[in-house]
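This is the structure, below, for whatever I ask next.
Note that one protein chain is taken out, while the other chains of the complex remain in position.
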Amino acid sequence: MRRLSSALFLLGLGLLIAAIFKGMEFGTVAPIAGQLINSAAAEQVGAANFVTSVVLGYRGFDTLLELTILFTAATAGGLVLGKRAPNAKRDPDAGFILQAGADLLFPLLVVVGVYIILHGHLTPGGGFQGGVILASAFFIPMLARPGTPMSHTAVSTIEGLAGACFIFIGLLAMFDGEAFLTPLMDKGELGALLSAGSLPLLYLAVGLKVGSELAGLLAHLSESEAVD
Amino acid sequence: MLDTGLVLYSAAFGLILIGIAGIVLSAHLVRIIFGVALLEAGANLLLLLATWREGASAPIIVAGRVPEFMADPVPQALVLTAIVIGVGILALALSLALRVQRAYGTLDMHEVRQRMEQEIADQAGIDMPASSHAPAAVQAARQEGSA
Amino acid sequence: MNQLALLVALPLITAFLLPVINRVSTFAARWTGPLVLVITSAIGISFWPQLGDSAVAIELGGFRPPLGITLYADKMALLFALATSIGTLLLWPSRGEDKLRQSTLALILAGSGSGLALSGDLFNIYVFYELVAVVSYGLIAARSTAGSFAATVRYLIVSSFGAALALTGIALVYQATGTLNLAQLSQLAPTHLNNLQGLAAFVLMLIGFGVKAELFPVNTWVPEVYATAPTRISGLLAGVVSKLALLIIVRLLVLIFHQPEALTVMLVLGILGVVTGELAAWRARDFNRMIAFSSIGQLGIMFIAFSIPGEAGVFAGLAVALHHLVVKPAMFLLAERWQGSLANLAGAARTSPLGAALFILLALSLIGVPPLPGFWAKLLVMINLVAQENSLYMLGAWVIMGGAALEANYLFRVASSFYHRTDEQTPPAAHRPGDLATASLLGAGLVASAFLIMPLADEIEGVASQAADKNHYVQTVNPEQLP
Partner (left out) sequence: MEWLVLVIVVVMLSSAVAVLLLKDFLAALAAFSVVSLGLSVLFVILRAPDVAMTEAAIGAGLSSLLFALALRRLGLWRNRGQ
């Protein structure tokens, strides 16, 4: 019976979407904010990558909330999974290939991750993508040798400080009368590594925070006692 | 003759419908979480398609050359945020699934709901009438008072 | 006037730093949270007189709308932002073993709740809504019993399903208009959103944001979550957070979606909510689930009230919402000790007379007995419903009357059992002084508002008229147009 009602619900939804689908015309409406930003972003924010100027400049508030969601998910995950039983069974150490590979990959991944974070305002990529690469860089040794646990205190300290730096940069603008999260410092010339004022600093804070948070989340999930 | 916009929009709506079907029809918790992830992917694609136009170029200035007709950067920033939200919630959902499986020994949502209702009733001290359609396994479990 | 952004920034930066502060001294970690909430509430209250004549729009990042995000603070938004901060302060999660994480989550809830009330950008509202949802998952699962994990997982699925639908609605709105700023959307709505796509976007967002506002089809999670979550968190979720979700839907209705079908959809779902909520509460056999279902019923009444077109609807809905905002957390505080079955609540008057008296006061106000504000709120709704001369609104009026009768029945069934002389059973335990103090504070607030009902009504009418004035909103924000 339940399957029937769900199937009917789905059919109705499909018809509704088909009706909307017919009424839509694609790509005829001009994106108001988009065109204004495309014309004004170069001199207002000074980042070569306009998506970064939107993520950190025009809509920096969304990114701050985005960081808070990851922080909350990590905290709630820690709350849910709770402390690990000290005598919980751990996975056996991984084979030689993974251990050798882990030792080789770790420095490369860290370099790539930091590169992507630092060039966030020039080329595609940035704090989120670089942070994920850093998280996997710190997680692979844990896969290779489950015996050596990651120190959660270090991870949560980096997490807290990076997040606080992001908001502190935002609050700095308020001290001299500007609105919250206004991009600071001089913009430098377009395309240079040291350009777009405080945006690279913000993306560095985002990268460190996302990296440490996701590494903590992965560690929590993999450290809960091994089943079978 | 083949309208790319039509294909892309049908992909977005298709993903949304498959995601909703996954949530509504499946009983196993992990499959429902797959459905949620697919639904969010479909919504993200639809958001990016909103102001997409053929022939626009990426909104990035490379070597000082400003492309004349750039894509809209705003939905790209929004989808970037939505994807990272999705992974945050996915991690929380999987941790909860882990604890539910450890507490109830099953991930079948009908049985989980049955056991949860039973536990709420026991905690509140009201004797829940053994509902007639409860599967035999749950009846047996209730006799030995497990979990 | 940029300081209003501190209402969001301060709790978040404290939440980020709490694990670091905790390593320095656990005492500081325990008391920093409440201290920060006192500061933010003080900032909010200091802004209240300023908003008397005109609302305030804060352009975050210093960018003109629609490029940047704007926070829009009128009296209604500031009222709910303050309610979140003060509510989290009063219902601070103090029990449970992992206090550090619970205080962090409570701080984030306060920050994101006030941000949700103040935000003036459609995608920003979605991100705030998702943040409030994730925080509530963490706080509910804090009880870490098997039942609370199962209830949290089911709630997470329904809420993520709703959030994805809301995101689809936002995508449809962005596809039709090309902007996300609420002021610009209200300028473009009559021309671009007045078709099937606009109505579909509204219905998707109504269901998406309705999950937390306990709207009829998507409130299956309410009884399980409020029965298994820590009672202070249930009070916070039922009392404060559900009103925030309702506030967004009202903003969307007032500013953007003016089709009559949108109001009809909300009215029908409100009526179904009242019917299912009150009937289930009448059949419930344990205290927590009874007040959970009654909160569904009350929110159904709010949906009916807000579906009345024009300023009268906003005024009536706001009155019921503010009344429920005070009563429901107090009811859940009483539930701290009376969690179990209604049967073993018999003779509760002997062990905690103040608790029993408070319960009766709250029950009277919920039902709508004359001197108390509950009566005036429901009367206002009934008058406006009848004034519509429309059969569906009349049906809404009859359903609210029937709901009130059911409420009277099951609330008095419990209240009368307090004074039964039963010896063999063990009477329920007395309340903790902390909970009783907060509950009686809220009760005293209720009684005080009963006496000065007239000035209060004028104040709420002022708030409602400012909120319902679309042109005032657009002039305050005045977004840039394409050249």
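Order of writing sets the labels: A, B and C. Residues in every chain begin at 1.
We adopt the following convention: a residue touches a chain if its C-beta (ideal position, glycine included) is under 8 Å from a C-beta of that chain, and two chains touch if they have at least 3 such contacts.
On a predicted model such as this, the values are computed, not experimentally measured, just so you know.
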Using the touch definition from the header, name the shown chains in contact with the chain that isn't displayed. A, B
Contacting the left-out chain: of A:G126, A:G160 or A:P200, that is A:G126
In terms of residues, what is the contact footprint of the unshown chain on chain B? 2-4, 7-8, 10-11, 14-15, 18-19, 21-22, 25-26, 30-31, 34-35, 37-38, 41, 44-45, 48-49, 52, 56-58, 60, 71, 76, 79-80, 83-84, 86-87, 90-91, 94-95, 97-98, 101, 107
Touching residues on chain A - with respect to the absent chain: 49, 51-52, 124-126, 128-129, 132-133, 135-136, 139, 214, 217-218, 221-222, 224, 226-228
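Note that in this section only the chains that are shown with their structure count from here on.
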What whole-Å value do you get for the distance between chain A and chain B if each is reduced to the mean of its CA atoms? 19
Distance from the mean Cα position of chain C to that of chain A, given in whole angstrom: 30
Two-or-more-chain contact residues of chain C, please, as numbers and ranges. 123, 127, 130, 134, 137-138, 141, 144, 149, 152, 172, 175, 178, 180
Got the chain A residues that touch at least 2 other chains? 24, 29-31, 33-35, 37, 58-59, 62, 66, 69, 72-73, 76, 80
Quick one: which bits of chain C touch chain A in the complex? Just the residue numbers, please. 2-3, 5-6, 9, 12-13, 15-20, 23, 58-63, 66-69, 98, 101-102, 104-105, 108, 111-112, 115, 123-124, 127-128, 130-131, 134-135, 137-138, 141-142, 144, 149, 152, 172, 175-181, 184, 192, 195-197, 200, 480-482
Taking the touch rule as given, give the residues of chain C at its contact with chain B in the complex, in rising order. 123, 127, 130, 134, 137-138, 141, 144-147, 149-154, 156-157, 160-161, 164, 167-168, 170-172, 174-175, 178, 180, 224, 227-228, 285-289, 339-341, 343-344
Per the touch rule above, chain A residues touching chain C in the complex are 16, 19-20, 23-24, 29-37, 40, 44, 57-62, 64-66, 68-69, 71-73, 75-76, 78-80, 82, 153, 156-157, 159-161, 163-164, 167-168, 170-171, 173-174, 177-183
